Each structure stands twice: as C-alpha cells, then as structure tokens.
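Only a part of the assembly is drawn; its chains keep their places, and the rest are absent.
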Amino acid sequence: MRNDGRQPNQLRPVTITTGVNKYAEGSVLIEVGETKVICTASVEDRVPPFMKGQGKGWINAEYAMLPRATHSRNIREAAKGKLTGRTMEIQRLIGRALRSVVDLQALGERTITLDCDVIQADGGTRTTSITGAFIALTIAVNKISEKVQFAKYPITDFLASVSVGVIQEKAMLDLNYEEDSKAKVDMNVVMTGNGKFVEVQGTGEDAPFSREELNQLLALGEAGIAELIGKQREILGSMAARIGG
Amino acid sequence: MRNDGRQPNQLRPVTITTGVNKYAEGSVLIEVGETKVICTASVEDRVPPFMKGQGKGWINAEYAMLPRATHSRNIREAAKGKLTGRTMEIQRLIGRALRSVVDLQALGERTITLDCDVIQADGGTRTTSITGAFIALTIAVNKISEKVQFAKYPITDFLASVSVGVIQEKAMLDLNYEEDSKAKVDMNVVMTGNGKFVEVQGTGEDAPFSREELNQLLALGEAGIAELIGKQREILGSMAARIGG
Amino acid sequence: MRNDGRQPNQLRPVTITTGVNKYAEGSVLIEVGETKVICTASVEDRVPPFMKGQGKGWINAEYAMLPRATHSRNIREAAKGKLTGRTMEIQRLIGRALRSVVDLQALGERTITLDCDVIQADGGTRTTSITGAFIALTIAVNKISEKVQFAKYPITDFLASVSVGVIQEKAMLDLNYEEDSKAKVDMNVVMTGNGKFVEVQGTGEDAPFSREELNQLLALGEAGIAELIGKQREILGSMAARIGG
C-alpha cells in the first residue's frame, strides 16, 4: 500500500546505537528508515546569562543537516552566515520538548546541549532528533550522576516524537520524504511516557483538515510514540528505571 | 474570574479599522484588547525566483514588533543584524496560513506581501496578525480585481486565528500577556470559514497535556474563530460575498 | 501655489497625540500632514559602557520606517541584516539634536532611548521625528521626576525641527514628498526655544545654492520652528514650565 510496503500504522525500522562519540557525555546514532541523526549531549557546569543565579539548569538544542543529507546539496548555513527559519524553528521545538521532561531545579546549575546532526534525511528528521536526543540526554544525566548525588533525579518522564500525515484521504504514521511531499496534512506529535502531549503541530497548507482527521492523526501518533518509547526503554536498560523516580 | 473580568470562553474586545495606510493596496489596524497590529498588503507584479515561470502567484508575510511594543524595550532586529527564531517562526506561520486560503493559480503571477507590525503587544500577537492580515489581503485582492478580471476569485475561504490555553486546570480563550505567562499549555489555532483547521500548534512546556484538555482547547478555539470570522465578514461587507466564489 | 494649496511659509497641519503606548515612559503620535511618526521614550537605570562611572546620563535615538510607509514597499532592514546609511545618519542626527538640550549631568546615570517609527512617510520624517521625540522625552523626564528629585531639571530648552527647500527658485517651508523630490536644495534645520541653531544641514545635490538662498531658507526655518515650539508648549502644558528651569 505505502511506497515502502508498510501498513498505515507501521513505523519504519528503528536502529539506535549508543556511544558513537568518544568525547560527548551522551551520544546516539538513531536511524529511522533511511533518516540518520547523530545526537550528542554536552555537559557544561554553567548556565546561560539569562538563567544565572537561579540555582537551575538549562537544556539547549541545536539542529543541522550535512549539506548532502538531502537529494540535492544544500548550501551550508555557516556559508550563508545565518540560520534558516526552518532550522531555528526545529531547534526551538527540540529544546522546548526536552525541557518538558527535565526538572531544571533538580539538574542544578548545568547546561546540557543536545546537538542533532542529520547525516541523511528521508523525512521525519525533527521527530527522529527528539527521540534520539532524549536518549543522549538520559545517558549524559546518568554520567553526571556518577559524580554527583542528585536529590531528585532530573528526568521526569520518557519523551519521543513521530510524524503523522494525511495522504489521499488516509491517515499514515511516520512519513518518509516521498510521502511527506504528497501529504495534504502534516503533523508532528511529541508525547511523554505517561501518554500526555508535549507538542502537537499540525499544518494543512495544501488543504485544511477536519476535527475527525485530527483525531485519527493523534491516535496514530499516540500508538507510534508508545512503540518508540518501548525502544528507548530497551536501549537505556537500567538507566530507564531511574526516569521519573 | 479572569484578570480582566472575562468569561473563559470570551474574546477580548475587537476593533478593526481599514484604510490606515494611504499607499498600501490593503491596510488594517486590528486591536484585540490592548494588542494592536498594523497589517498592510503590498502587491507586486512579479514572483520570487523559486516561483518563476509557473504562472502562479505568491503570498509572503513578515512580522515585527516596535521596540517598545512590550513591557520593557527590545533591541531592534535590524540593529542586531538578524531576525530571532521567534520572528522567523511567526512569519512562516502567517504566510503558510494565508496561502491555505488563496488559489495561487487564480491569483496569477503576483506577490502579495503582508506586513504585520505590532504597535503594542498584550498577548496573541501572532493570532491577531493572521486575523488582521486576512482582511488586508482581501482588500488588496479586491483592489487588483478592479483592474484585472479574475477567471476564478483567488480567495477560497475566510481565515482567522486565536490563542487558547490552560490556566490553573481551566481552558481559556484568547489569553492576554499576563494569562499567557501563567498558562501551563499554550495553543494557537488557525481555522477557515468552513470550520476546518489550517494550523494547530499546542505546547506544554511547563506541563504536558491530556487528550481531554486538547479537546476542550480546540472547542474553545473553534467558537472564538467563528466569532472573529463574523467580524471579518462585517468589515469586508460586499467584498465578503466574493470569497470562495 | 503649492501642490497642497499652502503658502511658501506655511507648515502642514500638525497633530500631536500623547500617551499612545501604554508601556513607554513617554509616547507621542505626531502627524505633520500625511507624515506620521510614533515616538516612544524608554527609560533605563543604566548607561552604555562608554559612559560608565561618569555620573552622567545618555540620550539615544533610533529611527525606522515600516516597510510600506512609502509609495512602494521597502525591504526591512532586519531582513537585510543591516541598517542603511540613511537610517544611521538620521539616528545620529536625532540623538545629537536631543542631547543638545539635555543636561546629562543633571539627568544622572540613566539612558533614555527615543524610538521614532515612521508609520507613514510623506516628506520630513527626520524633522518630524525630532519634534515628536522632544515631546516624548519631556514626558519621560517628567515621569522620572515623579520618583526622583532632580537638583536641576535636565531639559534645558525646547527643541524642534523642520525642512526647507528651494523649488523653482522659490524658498519653501516644510516640504512634502512630492515637493522634496523636485527641490534643487534641501535643508533640515534644528533649533532651540531661544532661537539658536543646533543643526543646519543643507544639500544642493542637483544645483549649488547661493548665500542669498541660504539666508532665505534659514529665515523660513526659524519661523516654522517657532510655530512648532508653540505647539509643543501647548501639548506639554504644565510640563513646559519646568524646561530650562
């Protein structure tokens, strides 16, 4: 039925490899189908100026694509001298989503920066970045906990994200690039381990969508995210047990 | 109950003044409570490079705030030498939303740029910009139609937007700035005249939200937008009749 | 005789509305003919780095035009990533002019930033900005004086500005845009309440001008500025009495 033979409610194959960077406090290569993202978590013992003196930490995210991550080569943002609106929007989304499951007070005066670098893009790079960055973040927090005794564990819940969309009047889970370019509605959903929404961003640029379609998309997203969180739980092993503890 | 005495499902007073700029093809000053935005529509008989030779038009939006539109003065983006991520995100949202109700083929090789300049900000500046920009756009399209015979009228439906949020476990319509800063969930909804969604952007940075809360917010948004479209219809008078025609 | 029926020595109608911004310490909408400028004064209890530790204050000015303030739409300076030379020149002029009537020592370690945002431009935007910014500044200083007892009142004199020019061998006061584009000589004059010059900037790009023409222009400017200062005095009411006191 779909261009890669999947069912409408089927995720692409997900592979998660941890420890892919020898310097970063946490690192993951996450592959969702042909979309590949390296997520690293870097810990610093200081916070940005606007957070100073509050005894709280900060989670920051950056996102970029290698120039040939896509079908045709893109000019580097560093060469252009500025970030595109798309990049800024995605960075803000990833950071906001991760902060929703971190108790910044419990983290203490530290900044953790999540770098999500897309090595190859085949749709869903922002949702894949969130799902992968959560793992890198958790590994980094665990690493801090080897040296520091947290009064309260700073990660309060699991977090994952997936895209959903409407293609030819049918709701679909986890769109690849070809599907994404045909979708009349495109939605990104971010949810926690206890099944609550952190972000819902639905766009009907080509055609507006009904409440009924919205409901179908959210249902697909909920199921897909539950599956992704299962994979996170598996990869994190004993680290998973401390989350929300 | 609310800090300005409104009911949870009550909009702030809305005032719309057209013709506020003597040069622009369409112009509006829209006031929603203390939030004031000047929207101008500028028509050019050419399209951006990426649209050339397709016989289609383009709708572009820009958004900015005067430096003292807010409680404390902000540094101008022109002085910083770059747009913030927030501005880019809002500009992209406004443009995308407006394009969803314009038949670019019917418009022909023209660009209409909607400038939304916030003179005073008290919450809901992006949603107010969309509601006002739709009116400026319609006036501009009407002005074009005085000289050009459109085979099909390019505006396919009404479009308006409102914010909703959860404050102390209660869903509220059209948050002002003080409410917005206390809200645990913040959502912007953009809908068409026939009651379909164009954008749904919900964020639970402080606390994730349940499906039940999402439903309440969407219901509030639907009602608020219907009311705003009523006001647009009134202001546009005879121009309203051609929409979607 | 003139394209709007005025006498050579006649100002356009001037309307000044104060209190147009609910956050700013001082605010004014000044309309000179079809030229409309919002001037806000923002007070901060600190000075820029180069003024630190001198016990003195600072007056800063910024100037911008909305993209469609003019006949055809201009690209935003924020989008270009830099200020034009014209904007910088005007900002420097406004700041310098205002500082000439402020005793920075008496003001104390405070910065007052005057933002002059042109909503609609029909000639004379820089001179109108100076005339309006002086009022916003005075209102803001008055507001400070409600909390702070100034040993000496920081505003030492009135200040206003007007343009003059030579059109078809005839000196004219307060040029509108159409006149400005036909003028062979264009001069901006800034003067104080006691009839002295703060700035005289005359340019004969199209044709150089004689000493005789210069004298006529200065005479027109002097009379026009006296009239504008009369209007400032009226609007400021009891605040006017403290100036130079």
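As written, the chains take the letters A, B and C, and residue 1 is the first residue of each chain.
In this text, contacts are C-beta pairs under 8 Å (C-beta built on N, C-alpha and C of every residue); 3 or more make two chains touch, one makes a residue touch a chain.
Keep in mind that what you see is a predicted model, and the values were worked out from it rather than measured.
In this structure file the full complex is assembled from 6 copies of one chain, 3 of which are shown.
Assume only the chains that are shown with their structure count from here on.
Using the contact threshold fixed earlier, the set of chains in contact with both chain A and chain B is empty.
Chain A and chain B have CA centres that are 29 Å apart. With centres set at the average Cα position, the gap from chain B to chain C is 34 Å.
A separation of 51 Å divides the Cα centre of chain A from that of chain C.
Shared interface positions of chain C, i.e. residues touching 2 or more other chains, are given as 81.
Across the complex, chain B meets chain A through its residues 82-86, 88-89, 91-92, 96, 99-100, 157, 187, 191-192, 194, 196-211, 214, 218. By the touch rule above, chain B contacts chain C in their complex via residues 21-24, 27, 34, 38, 40, 42, 44, 62, 64, 66-73, 76-83, 87, 113, 115, 117, 119-120.
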